[in-house]
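Mind having a look at this structure? Questions to follow.
The complex is shown incomplete by one protein chain, all other protein chains being positioned as in the whole.
Labels A and B are assigned to the chains in the order they are written; within every chain, residues are numbered from 1.
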Amino acid sequence: MRRSRSAKKAWRSMEKYVYHEFMQEPDSMALDLARRLADAVATGHRDEAVRLTRELEAQLTETGRNQHPAGHLPSFAAPPTVVPVTKRPRSTRSSRRAITEALAEIGVPCRARVLADYVHARSGERIDTRAFAAVRRDERQAWIKSSARPVFIVPALEGRFFQPVRGLLSLSDWPLERRLIGPWSERADHLAATVQLARQLAWLSARDTTAGERLAPVVAEMARSIPGAVDGQEVDTARVGTAAEAEHAALAQRDEPWRREAAARAREQLSPEQQLWGASIGIVAEGSR
Amino acid sequence: MSAALDAFLAARVYETGRALRRTSLRHTYLADEPLGVVMWRLGGERFRAAAIAWGSLGGPFRLAVAGEPRNRDLYFRALTPFAVDLCARVRRAATQKVARQNGRQQELIPVGALQIAVPNRATVGALGLLGRYLAYLSDRGGVAPDPALIEAGKHLRFYARHTRVAGQSLLVPLDRLISEHWATLLSPFEQANLAALDAQIEPPSAVHAFDASAAAEARTRVGPDPAEDIDRVTEALLAEFNAARGGRADPLAVEPLIGPLRGHYQRLVDPVWQLMNRVVAREQQLPAAPSVQRRFEADREAFGRHVDWVASGGRYRTTDTPRQAAMTLRRLEDAHARYEADRAVEDPACMIPYLLSGNAIRGVVASVNEIRVAARVNRVRRTLIALDTDEPVVLPAGKELWWTATAGDYPWDVQAVSPLGAGSRVTLMLRAAPTPARLPTVGERITLSTLHTGPDAYHLPLPPDPPWTHRPAAPPLSPEPIDAGDSEPPPDAVDGAAVADPGRYV
Partner (left out) sequence: MVRRRTPPDPAVEAALARVRGRAPQMRPNVRRLAAFAGVHSCPTAAVAFAARIDTDRLLAGTTAEMPFGQSPFAIGRGIAFEALLRKHGHAELRRVLSDGLGVDFSLAAIENLREGYQPNRHGLLVRASVTRGRMAEIVSNPDEPVVLDGAVLRADVGGLPAFFEADEMAIGVNGEIIVGENKSWPVVDGRPTDEELLGAALDQAATYILLGRRTLEQSGIDPARISSKAVLVTPRNTGLAPVLHRQEVGSRIRRVDRLLRGVPNVNDIAASVPPSATFDRIADASLAEEARLDAFGEVTEELGRVYEPAACLTSCGLAWACRRCVFAFGGPALAGGHIAHALPGVVTLVRVAQLGRGAPPSPAEAPTAAPIARAGRLYDEVLPPGQPAQQRPA
């Protein structure tokens, strides 16, 4: 991995700091911000570094936990290019942590398969898709036991009766709008994720060619269904981003009002717990056929 | 009224506990050693032969197992020996030719033709699809597929399409052969199972045909499509095979690992091979009807035309134009009618339905008289016969009937019908000059019917897919390759027990 020395130093000092603050469970959100901050510092992007410092501060002081700045999706200021990839060294992580980080980095509700591909591309770690079911169960158990996790992996919810959508995962600290799934949402989210990953790929290309090489096929696959996004063998992240954004904009015109309206209804009808886990939690046993 | 005959036969089979012959002659040509072909597909995959077995019936079979048939390299490497052998046999059969007079011309047609026997009609369809796939393979990754595969594909397509011609014998689905020659207790739907048919013909002693075939249905699997339990084993073996070879497709890596899958398919093919041998040997014992040679000659002609055409790099249309379709249909219908007529005229057992329906009469010739009848210009000699029938006959005057012995010649016209004892006396006049060959003798028991086999009566079947060079103008639509999906990774197998509603995914 070709990180600059100063970045490595900056990173390590950050990591220690964040870890000591929370002894029970490392705050993955904060860790993520810390890493990005370290990178920004090391590459000399001052404005970015300042912005990230503020975010990190908010995160660590807990006031920011339930409020999020609009457009929480992280942005990368680097100009888009084409990229190769390396493996990020990781100590042993639980699948849960990998999934949480992946969701945070992608920023929209995702399917298990997509998350598994992404995790593999970013870190080389393989998560069996069956492990996702176990993680979902454990998350729910952890919530019931009132475990003090800052973020839970929760299912996305459908927008009529707010029942959990099997197969779509999201994070509890996302606003309700982002966790509700309507008729345009799956496609819109896919496009948003493609935009996000294209940007990430562009950013990685300048810093970590092996990581980029691994991520490129994932982005290529996601872009395949977007007209005009992929031409030939190489992934042109600028092209992918533009095409995906264009299609996303058209869908967003329908999807966003739908999500806002659904969220408003949900806040009216559901308890805070139900707003996270869905309305069906009131039914204890599976009904008979 | 063949329903009455079918009902009678079913009742007789029920009573005796064994199947009965429907015919006294064999109406399909059978070579001494047809090429047997047995195929097992991978479940759900219409173009993937997981195993293919072939060889001259009466001898051993060769077995090709690809291992992972959805991997193009492995698949083609397995199919190539079969393709090479098939092409060689076809070429060998077409080499020797004989001259035949066709009007003023002399044409050369092959002395023989390669006959292929398969267990059932489903296999015919499977080979046809395989042929469609192979005949138009594209180059993948710049590697051209072995030309033997492409040539074999063309042969398979030709054979499969040729089965549309009634009475043909180039590609013989044995289930149809048996159903046409035997009466069983099996309904038409159940007759598609060759093992069940064979079990009713020769049940174990003291076992009724019904019980024997029910046991055979449950026990013997014929293919080409595998049942759930067969493919559960295939899945386990294939998973091990794929894990062990770790993505490699070269022979050194794959050969040592193929054993278990080969064994699996060997055990599936063995009983089918024995069944096919038994069935063919039994039918070879029945004497062939005279017209069998004539039909086989038509097959040879089509075969020769096909081989010449493939040799010159020919291309087929994939689907017929509407005009072609209409012409083909007409020829096929005529071929069917001619085949039915031949069978009934040559084989008294096949004449029974026509006797029952009143389209044929049988009786003893009571008298043969020559008379003179006024014709257009002068008086001509004609012959009148009186036929005493066993059963009452209802036929209008003027109705044309052909004597089975001269079914290719002129008809007899019904002059009068009057009751006589239990049956009738029918007076008929021959509509031609009375030569000895045309006349029955007094006391002879003869059959006359509405069926006739004269050369001008039917359009003899030309190959249903004539070479495009013989047609005017329109350029042939080149069929496209259909193998684009070969580069897709194969989907994971999913056991039915793991899914809430497996029937949904058929």
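Methods note: contacts are C-beta pairs under 8 Å (C-beta built on N, C-alpha and C of every residue); 3 or more make two chains touch, one makes a residue touch a chain.
Just so you know, these numbers come straight off a predicted model, no measurement behind them.
Considering the whole complex, the hidden chain is in touch with A, B. When the whole complex is considered, the residue among B:L186, B:A199, B:L275 or B:L401 that touches the unshown chain is B:L186. For the chain missing from the display, the contacting residue among A:R51, A:H120 or A:R187 is A:R187, taking the whole complex into account.
Annotation: of B:D32, B:E107, B:D139 or B:E228, B:E228 touches the absent chain (contact as defined above). Contacts to the hidden chain, counted on chain B, fall at residues 1, 3-12, 14-18, 20-21, 24, 42-47, 125, 129, 132-133, 184-190, 206, 208, 210, 214, 218, 225-232, 234-235, 318-319, 348-349, 352, 355-356, 391, 479, 482-488, 491-496, 499-506. Residues of chain A in touch with the missing chain: 157-158, 160-161, 163-168, 181-184, 186-191, 222, 224-225, 247, 250-251, 254, 280, 283, 286-289.
Throughout what follows, only the chains that are shown with their structure count from here on.
Distance from the chain A centre to the chain B centre is 62 Å, each centre being the mean of its Cα atoms.
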